[in-house]
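Provided herewith is a single structure, encoded as structure tokens, for subsequent inquiry.
On to chain A.
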Amino acid sequence: ETTLEKIRRTGELTVGTEAAFPPFEFVKDGKIVGYGSDILAEVVKELGVKKLNQLDLPWQGILPGVLAGKFDFVATTVGINEERAKRYAYTMPIADGMPYAMKRKGDAITKIEDLNGKVVGTQLASSTEPVARALDAKLKAAGGPGFKELKLFTAFPESYVALANGEIDAVIQSLPSLAVLVKEKPDIFELAMPTSKDGGFTYLAWVTRPDDKELRDAISGVIRKMRDDGRLAALQEKWFGFAMTIPDEGYLPPGAM
Partner candidate 1 sequence: MTAQPILRVSALSKEFRGTRALNEFYLDVAEGEIVALIGPSGCGKSTLLRCLTWLEQPDDGFIEVAGRPFGRALMPRGVVRRQSRREIDALRPKIGLVFQQLNLWPHLTALENVVRPQTVVLGRARAEATRRADELLGRLGLADRAGRYPHALSGGQKQRVAIARALAMEPALMLFDEPTSALDPELVGEVLTVLKSLAATGMTMLVVTHEIGFAVNVADRIAFMDAGAVIEEGPAREVVANPRTPRLRSFLDLVLDRAQVPSGETLALPQTE
Partner candidate 2 sequence: MRFDASILVDYWPLLAEGAWLTLRITIAAFALGYLAGIAVALLAILPGRLPRLMASVYIETLRNIPFIIILFVVYYGLPFSGVRLPATLVGTAALALFASAYYAEIVRAAILALPRGQFESARVVGMSPAQAMWHVVAPQVLRTLVPPSTNMTLTMMKESAVLSSVTVPELTYQSLIVQGNTFAPFEVFAAVAAIYWLIAIGIAEASRRLERRVGAAQAASVSANPIAARYLSLDARRPS
């Protein structure tokens, strides 16, 4: 029996979510909400699931959890990269995590070159970490001094505090997250500029166990359908304030499952 068959048979679905990543998934009034949750609700409907168990746990527990079969798939936005794609099955992307730089309000950082000599922060082992490294390399290649330092935080909220208290000068993170934050705290933060994507793949997706391609395809099917009938764009407008393009293919690196 595959996982998909089990879900169909029992009508029960269990997913693991790191609910600390607004606006994708976060807790509000004791419930997990966000862009990802709304998509999940549609997926549940389409798969004919009657009971959804959504577990919230920190990132450290997510991958061991899905590998050990404690839940059926990871319904939390995961950046796509080459090595990961060899071990897990990515669904179709649900968002484009365009990397963007954010600064303290009023600071004079308006173009990539302004990051020379600055302390830049991002999340450890996130999809934007390689982006930031590539950016640093690019600055150096252009003859500049590069970042003064690249600081990697285990969670994004901490990098925001570090930016606010002057510990770092800029945060590189995907635009959807930053857009919401800046809307929330306009007197503290300000978007600086997009950074190039050439550090890697920046699409965000969900993952299943490698042997659950069937389930993966079923989920991807729902997402594609949502994209095609405009439901996805509506959700993007609702949560981010803008719509993005989700490609049909090419989002996976070579050698992916």
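Simple rule for what comes next: a contact is a pair of C-beta atoms (placed from the backbone, for glycine too) under 8 Å apart; a residue touches a chain by one contact, two chains touch by 3 or more; residues count from 1.
The candidates were selected such that all candidates are chains of the complex that A comes from, given by their letters.
Remember, predicted model here, so these are calculated numbers, not experimental data.
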Complex check, chain A vs 1 or 2: touching candidate is 2
Contacts from chain A onto candidate 2 in the complex sit at residues 60, 63-64, 67-68, 81, 83-84, 87-88, 124-126, 129, 151-155, 158, 161-162, 165-167
